[in-house]
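With one protein chain held back, the other chains of the complex are shown just where they sit.
Letters A and B mark the chains in the order given here, with residues in each chain numbered from 1 onward.
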Amino acid sequence: MWKLTWRRFRKNKLAMTGLVILCIIIAIAILAPVIAPYSPVEQHLEDRLQPPSSKYLFGTDELGRDILSRVLYGTQIALRVGVLVALISAAIGVTLGLISGYYGGIVDEVIMRIVDIVWSFPSLILALAIVSILGPGLINAMVAIALTMWASYARIVRGETLSVREELYIEAARAIGESDIRILFSYILPNVMSSILVLITYNIPSAIIVAASLSFLGLGAQPPTPDWGLMLSTARTYLTIAPWYSIFPGVAIMITVLAFNFIGDGLRDAIQPERVS
Amino acid sequence: MVRSDLVVVEDLRKYFPIRAGLFKAKGAFVHAVDGVSLTIKRGETFGLAGESGCGKSTFARLLLRLIEPTGGKVLFDGVDIFSLSKKELKKVRKRMGIVFQDPKSSLNPRMTIYNILKRPLEIHGIGSSKEEKLNMVLEILEKVGLGEEHLNRYPHELSGGQQQRVSIARAIITKPDFVALDEPTSALDISVQAQILNLLVKLQREFKLTYLFITHNLMVMQYVSDRVGIMYLGKVVEVLNTREELNMGKVYHPYTAFLMLSTPAVDIRERGRNKIIVPGEVPSPINPPPGCRFHPRCPFAKEECRRKEPPVMEIRKGHYVACHFPSITEEKLTPYVEERMESIRKLWRGES
Partner (left out) sequence: MNDGTLLKIEDLYVNFRTDEGIAKVIDGVSLDIKYGEVLALMGETGCGKSTVAKSILRLLPKNAEVRGKILFKGTNILDLPESELRKIRGKEIGMIFQDPLTALNPVFIVGNQISEMFKIHKLRIKRTILDEVVELLKNVRMPDPQRRYYSYPFELSGGMRQRAMIAMMLAGRPSLLIADEPTSALDVTIQAQILKLIMDLRNDYNMSILLITHDPGVVAEMADRIVIMYAGQIAEVGPVRDIFLNPQHPYTKGLLRALPLGHKEERELENIPGRVPNLIEPPPGCRFHPRCPHAMEKCKKEKPKPVVVSNEHFVFCHLLRGG
C-alpha cells in the first residue's frame, strides 16, 4: 500500500527534488571524512579570514579553519540533531496521544491540558528556558527542543486515535482478547502512521533551525563543533569583513530545511486514505 | 455436564447516557437494551431481527462483554460473564467469536491475512510452534474457501466476500462454541450472500457451533435461523420457531406481522394485493413510550396498552409473545401473513 503513495510522490517534481537533495546531504554526511579537504578543527592561523580561493573553496574563518570542511562536517551534526530530536519527540508525543485518544476521560483531559500549556509557548522561548536550566551544550539543546515538539504529535495522534478507535477492527481485536497495549501499538499506531511520518518530515527541519538558533545564542553546540548555527553566530562579528563566513553555513541550513519541507509537502499530498477506491 | 442452554440471558439492560458536554446527563438515556431475557440452545442458530434502534447490535456486544451492562446477567455455559475477572474473561473469549457487518472495516488494514488469523492463536496460546500455528491458519483458510495465496495479502486486496470469509475464519479459528454474527451478509451482493450463508451453515454443522444471527433482512432470517427473536425498542416482542411458525406465518405480535408484510415480496404474484403498511416512524430509543412500546404505531392499541407493559405469554410451546391482545393479531393480521408465506413457499418449490 505504500507503493501507491510512492507512485504519487514520484510524480511530484518538487518533492523528488527535495528527496534528491536529501540524498546528497546524507551522502555528504557519510562521506565527509573522505571528501572534506581539511579537518574541520584544524587551524591554519596564517590563513585567517581568507576569502574563497582555490586553496580554501569557501574561505576560512577567524581561526584559519576551512569553512568548506566545516560546512561538510556540519551536515552530520544537523542530521543527527534533526532526526534524533524528531524521533524522541515523536516517541513521547505519539505514546501520549495514543493513550489520550484511546482511554479518554480524565487521562485525556490531563494530557491535553499539558499539551495546551506546552503549546502556548513559542518553541524557541520554551527551549531557551529549558536549556538555561540544563546548561548549554548540544545534547541539552536536543533534549530541550524535543520537549517542545512532542505536543504536536500528541494532538494529531489523539485526534486520529479517536476516529480509529471506533473502527470495527478495533472492536474485533478486543473480541479476540487483545490486550490494550497491543491494541494501541499494533492496531491503532500503524493506522495513524501516515500523519506521524508527515509530521516528522516537517519537524526535522524545525529542529535543525531551533538547534541552530540555540547554537547561535551560544546555548547549543559549543566550539569547536562545526555546527552551522554556531558558525553563523561567530560569523556575525566578522560580517563586514568576511561576508562569505555567514553565507555558506546559512545557505546550508536553508537548503537542508527546504529539502525536508518539499519532501514533507510531497508526502502529505501523496498519502491518501487507502479506503477511497 | 453438557448444558443444552449455552447462553442464558436474564433481564439484560443497557442504557447509554446522553451527555451534554462535560456535565452529567440530564436524566436522558438511550434505552438500547431494556430488559431482555432469552436462552440460546447449544447447536442452534438463534436469529435476532428488528429495525434500526431496536438494540440488536448492542445486545450482541453485551453477550461478548464488549460493553458493560447497566443491569442483568448473561450466563455462558452456566457462568455469569459479567462477574468474571479479566483473566477469566480472556479464557471465555476463546470460546466466543464475532463477525461484523462491514467486512472492510472489520479487518486491520495494516495486517496481513496471516497475521490477522494468527493473533487469536497467539493470544490464547493455541499451537506450540510457529509451524503448527501456520498449519492451523492454512486449515481454517481452506475451510472458509480461501487458500494459501491469500496469506500474505492485505484486506484491501480482497473482495468483500473474501474479507467476510477472513472475518469468519478469525471468529472460529479458536474452535469456539458460540459465534455472534451481526448482519454478516447485509453488505454483500445476492450471489456472494448465498455463498456466505452456505458456508456458515456448513461450518456450523462441522464445528458444532451455536450462532446468534442478527439481521434486518427477513428473507435471510427465514432461511438461516432455527428460532427467531423479534426486537423492538430494546425489548423482545416475540420468540418463535422459524420453520414451523415464522415461515408458516403463525405470528402473534402485530409488529412481527407488519414486519413480515412490509418486506418486499419476491413473489411476483403477490404484487398488487393488499398492502398492509404500518404507519409512523421507527421511534427513537431515547425516552421510549410508556406501556407497550409499540402502542403509538399499533392500529389495535387499547387503553391498557398505553398504561401497562405487556406480560410475556407462552402462547404455544416455546412460542412467546409480549402483547396484551395477541388474539387480535391472530384474527386480523395472521391470516395475511400465512397467505403470503404460503405463496412464497409455492414459489420457490416451483422453481427448484
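The criterion applied here is as follows: a residue touches a chain if its C-beta (ideal position, glycine included) is under 8 Å from a C-beta of that chain, and two chains touch if they have at least 3 such contacts.
This structure is a prediction, so every number in the text was calculated from the model and none was measured.
The shown chains contacted by the absent chain are B, with contact judged over the whole complex. Annotation: of B:E88, B:D189, B:E304 or B:E331, B:D189 touches the absent chain (contact as defined above). When the missing chain is restored to the complex, the residue among B:F16, B:F29, B:Y154 or B:Y223 that touches it is B:Y223.
Check B:S4, B:S83, B:N198 or B:S327 against the missing chain and you find that the one touching it is B:N198.
Annotation: of B:L151, B:V278 or B:V312, B:V278 touches the absent chain (contact as defined above). Touching the omitted chain from chain B are residues 51-52, 159-161, 189-195, 197-198, 201, 216, 218-220, 222-224, 242-243, 247, 258-259, 261-268, 270-271, 275, 277-279, 281-282, 344-345, 347-349, 351-352.
Methods note: only the chains that are shown with their structure count from here on.
With centres taken as mean Cα positions, chain B sits 52 Å from chain A. Across the complex, chain A meets chain B through its residues 1, 167-169, 171-178, 186-187, 190-191, 193, 274-275.
Residues 61, 64, 66, 90, 93-94, 96-98, 100-102, 104-111, 119-120, 123-124, 154, 156, 167, 170, 174 of chain B touch chain A in their complex.
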